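Just dropping this structure here.
With one protein chain withheld, the remaining protein chains of the complex are depicted in position.
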Amino acid sequence: MSTSTIVGTVDEEKTPPAADRRRRRRAAHNVEASTHNRGPVWTAAGYVGMVLVLLVVAVPLFWILVTSFKERGDIYVRPAQWWPEPATGQNYSELTTRIPFSDYVRNSVIITAATSLAKIILGVLSAYALSLMRFPGRSIVFIVVIAALMVPNQITVISNYALVAQLGWRNTYQGIIIPLAGVAFGTFLMRNQFLNLPGEIIEAARLDGAGPMKLLWRVVMPMSWPTLVAFALITVVSEWNEYLWPFLMSDDESTATLPVGLTFLQNNDGVTNWGPVMAGTVLAMLPILVLFLFLQRQMIKGLTAGAVKS
Amino acid sequence: MNEFSRRGFLGLAGAAGVAGLAACAGTGTAPSTGSGGGSSNTIEFWSNHPGNSKPVEQQIIKAFEVANSGLKVKLVDAGKNYEEVAQKFNASLAGGQLPDVVVVSDVTWFNFALNKQLSPLDELLSTAKIDTSDYVDALYNDYNLDEKHYALPFSRSTPLFYYNKDLWKAAGLEDRGPKDWDEFLTWAPKLKAAAGSDKIVMELPDGSNYLDWVFQNMVWGYGGAYSKEWTPTFSDPNTVEAGTYLQNLAKDGYLKLSKDPAPDFTAGIVGCSMMSTGSLGGVAKDAKFPVGTAFLPGDGNCPTGGAGVGVPANISDDRKKNALKFIEFLTNAQNTVTFTQATGYMPVRKSAVGLPEEKAFLEKNPNAKTAIEQLPKTRSQDNVRVLLPGGGARIGKGLDQIVQGQDVATVFKALDAESQQVFDSQIKGKLGA
Partner (left out) sequence: MATVYFDEATRRFSKEDAPAVDGITLDIADGEFLVLVGPSGCGKSTTLRMLAGLEPVDGGRILVDGHDQKGVRPRDRDIAMVFQSYALYPNMSAAQNMAFALDNAKVSRSETRQRVAEAAKILELEPLLDRKPGQMSGGQRQRVAMGRAIVRNPKVFCMDEPLSNLDAKLRVSTRSQIAGLQRRLGITTVYVTHDQVEAMTMGHRVAVLRDGKLQQVDTPERLYDHPVNTFVAAFIGSPAITLVESDVREGVARVHGVSVPLDRSVAGRAGEKVVVGLRPESWHVVETPARSGAGDSGTTALALNVELVESLGSESFVYGRPVGADDDADRVTVRLDKRTHLAVGDTVHVEPNRGEVHLFDAASGERIEA
């Protein structure tokens, strides 16, 4: 359930088409420049790199998947079993009986959706204000936002905790969601994106009489989808995997999220039965994987193509 | 994976502690109000459910609520390990809404006690007329600071010597653990020959995963110690001898360190190890060979471990009284038996071993018996490991260096200096204050 595994999947999914494209481009290049043909070596190197990446990323993932279908006794045998023999769904059913898995899923979905949405909306709006609107004190506000990025998480966690506890919001959804909706990163990222848009298009829209909201929705955002989608994806993944804050705030399965809940499958002092843990990891990974595959199609490059003379 | 993150969270807990103070200063609220939030007839019990004990905890709670109508216990998932509970507790110290009962480990309790964040229990115990003499002395006295006790033992463990009986047989050894580490050294070549090149004679957890805990056994076996009271004694010749012994085991190819020896041992590629009693159930269940357990080598050289339960300082007296009532119930002879049979921990009451269900249990589980019989031979851990902030991690790092081949005397000398410095700067001033 760690971030790296999930991002790992993502990379793995992406590799084949990217490699495919590279190969085609390489082929075209060879035809054009056959005079100094160093293609095969580089192609081979490309493949080696690709295979390495695939191994590094995919093997642990494959291992998790395979282990989740193994019987308990088969997990620790040497030499390692690379295929569940016999395969069993036992770990998955144990997962749902040993911990209130569906409660954790529900909490994770609600909390991730709400915080991501809040983060994205606030991030876009604040970045817009900080990049394309003029108001006094703009740079001060920006510096404060950047400063907020610099404060280590552990510090803000404690002050947030004090605040939320005083509001009596411990072990509630709002107690978990609201402090997480801080936006410094999104503000920073989206502001950069907005500043990199061709200024003349925005000027053109202003001359065309577009108001601030229209400018944002009809002109600025359509050119910023790839960045926004990337930002949304990063946000959703990190919210989905967020551990520290939900752990501190939640007391039980009424609000605890999946990453917190899955830890209760591990034995704190003794031998952990990794089967259900792996099963939980696989299930926790799935929604993000699906979301990624869906959003990936939105991440088309070159949305500003043809907008301005290059 | 979880083992790996323990130390990480230890550091985090420390940071949270510091930040907690800062936040207190900033907001200047809740913690000093005396009530610390919460209601007086609901007892909030913050536990990490050590040894997957949530169901049995709930079972005991239910019994408690039946026995004490009007009192409710809310079991809170307070973390996946002791360090996380400490972290969460730390956060609540900053922000108010304290629990009534909190699990504190052999390593985490002291800092809370030292900073007066846990209540000393002695007075409460005597007011409530609770007899503490039935608690196993070594375990009860683990929570002693300035003649006051800040927790009662709950999920207590010790290391055991685990061995692979098949390998023992193949090496032609008797079916028992070594008497002392010198004897083990005479066994090691035979074990190695029997094990072959793809197996390892002994695997221990590395310095990030409590090598410093089990290694105390070797140190004590050679007459050394990490410290005498608060004085670090790493440079003591006996301590250095133990360090050299450890180093030679590795040099000669008998010893390997890993994050968690349990899977390797269970998979049958490791001949023996020192692991917590808590691992007993899991290892016995998963191993496809007969598992042997024995006392740790030597006599009276077994460190204790695990956790107890404490009561926060800044809650109302009513709440403290109820909290203690619950703790007493949770750790009484009957319930310690229920709890330990479900988890693999050790009964914390002397009288527990006499109960019929415990007798029957031990009859059926001879390995569990080893642990209990070893209990009287346990020894409280050295202060610089468990009571100095960052002690375990510091020593673990040094031990890793030794196993990698660095000069033992040099490493230990540095540990002496560092430990002394931490004591002087962080503990000395607060002692007896």
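As written, the chain order gives the labels A and B, with residue 1 at the start of each chain.
As a convention for this text, contacts are C-beta pairs under 8 Å (C-beta built on N, C-alpha and C of every residue); 3 or more make two chains touch, one makes a residue touch a chain.
Bear in mind that the values here come from a model prediction, so they are computed numbers and not experimental data.
Among the displayed chains, contact with the absent chain in the complete complex occurs for A. The residue from A:Met50, A:Leu125 or A:Ala204 that touches the chain not shown here is A:Ala204.
Note on the undisplayed chain: of the listed residues A:Met223, A:Leu244, A:Leu262 or A:Val277, the one touching it is A:Met223. Interface residues of chain A with the unshown chain, by the touch rule above, are 198, 200-201, 203-211, 214, 218-219, 222-223, 302-309.
Everything that follows uses one rule, which is that only the chains that are shown with their structure count from here on.
Chain centres here are Cα means. That of chain A falls 37 Å from that of chain B. The part of chain A that touches chain B in the complex is made up of residues 72-73, 75-78, 152, 154-155, 157-159, 161-166, 170, 244, 247-248, 250-253, 256, 260, 263-264, 266-273.
By the touch rule above, chain B contacts chain A in their complex via residues 1-2, 12, 15-16, 19-20, 22-24, 26-27, 29-30, 37, 44, 48-52, 54, 74-82, 84, 87-88, 91-92, 94-97, 155, 157, 262-264, 266-269, 276, 278-283, 285-286, 288, 306, 343-345.
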